[in-house]
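Okay, here's the structure, questions in a sec.
The complex appears here minus one protein chain, its other protein chains still in place.
Let's look at subunit A:
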Amino acid sequence: MTVMSYLGAIGAAQREAMQADERVIIIGEDVEANVYGTTGGSGKSRAQQGDFLQMFGKNRIRNTPISEEVIVGAAAGAAMTGLRPIVDLSYSSFLYMAMDQFVNQVAKNRYMFGGQASMPVVFRSAMFYGLNTGAHHSDRPYPMFMNVPGLKIVAPSSPSDAKGLLRAAVDSDDPVLIFEACILWGTKEDVDENEYRTPLGVGRTLRTGTDATIVAVSGAVPEAVAAADALAQEGISVEVFDPRTLVPLDVDGILQAAAKTGRLVVADPAHRTCSASSEISALAAEHIFDQLKGPIRRVTTPDTQIPFSPALEKQLYPNRSTIADAVRASLGERRHGTDGANGRTIADDSIDVKEVPAS
């Protein structure tokens, strides 16, 4: 075991994948200079051991023009013809530039051509929400892509998952979109430095409990854990479940975790309408309605754009306090100073953005 940050774990997984298979290449803007911190060694300097360009050369480290549409489409075409590219799209807001390629080519080609194509390609992107980057860089767009059959969607919430899920994604013969949460970049934990894979479609139980269940996604996971720990102090026992991948979705794991306590809170940093939380809630309503003791509650980002000012932005995302309030509400208790009914919350300083490394 080695202590790794979330970002460091991603870099380690990329290095492992590049070393394990010559067909793996990295494509993206500014990957040569390791601007986003996942194509370098342990140090910042080029000369230091671990620099991807030095290790793997220009043929496999493909620094691109700012041309997301062809980056995505060419990675797909390369994957259809023998390579296994990892594409670094940097900010997840830039995926929209390549929407046609994602939706019409990447997702459809295997199906439309009757299984002739396989598409082993990974598209990584980072969600810079919570960092005062304003509306053009703060998106959490995974739910849009959940609505596109043919794509696999991964949202790791810890360093060890970030490493294991990325390796599994590279092994997959289908296109995988990995959404990384920048607010988690600095999170550290013990990570196995040996090769391992975390299977797609298998969630993880972070806390076991008996009174209520929180299913949390991406950056909401550590907040849900913090909420559960705070609630434990009040004598409320909370189960916390992280599906880890949204497609395939660990439906059984989610339903079991929710049915166990009969009270379900879903925490999701995406915009509320048609979010991951919408789908998770609908599945619970469809399949375990009789085992629920009360209405499902959702803690999400409300349906507004993301403002720049810290005075405005911080209040919008699910945090430990709003999640805990939703759990209390599901147990019939009064809320502590928030209005969670519309996913709207008051300012809270539980997310310390200063801990996050700048890009």
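A few notes on this one:
Operating definition for what follows: a residue touches a chain if its C-beta (ideal position, glycine included) is under 8 Å from a C-beta of that chain, and two chains touch if they have at least 3 such contacts; residues count from 1.
As a working rule, contacts and distances are computed from a predicted model.
Only one chain is not pictured, and the protein name UniProt records for it, out of "Acetoin:2,6-dichlorophenolindophenol oxidoreductase subunit alpha", "Ubiquinol oxidase subunit 2", "Quaternary amine transport ATP-binding protein" or "Glycine/betaine ABC transporter permease", is "Acetoin:2,6-dichlorophenolindophenol oxidoreductase subunit alpha". Of the candidate positions A:A17, A:A78, A:A126 or A:I306, contact with the unshown chain belongs to A:A78. Remark: the omitted chain is touched by one listed residue; of A:P65, A:G235 or A:G332 this is A:P65.
Residues of subunit A that touch the chain left out of the display are 23, 25, 59-60, 62, 64-65, 67, 69-83, 100-101, 104-105, 109-118, 149-150, 152, 172-174, 248, 251, 283.
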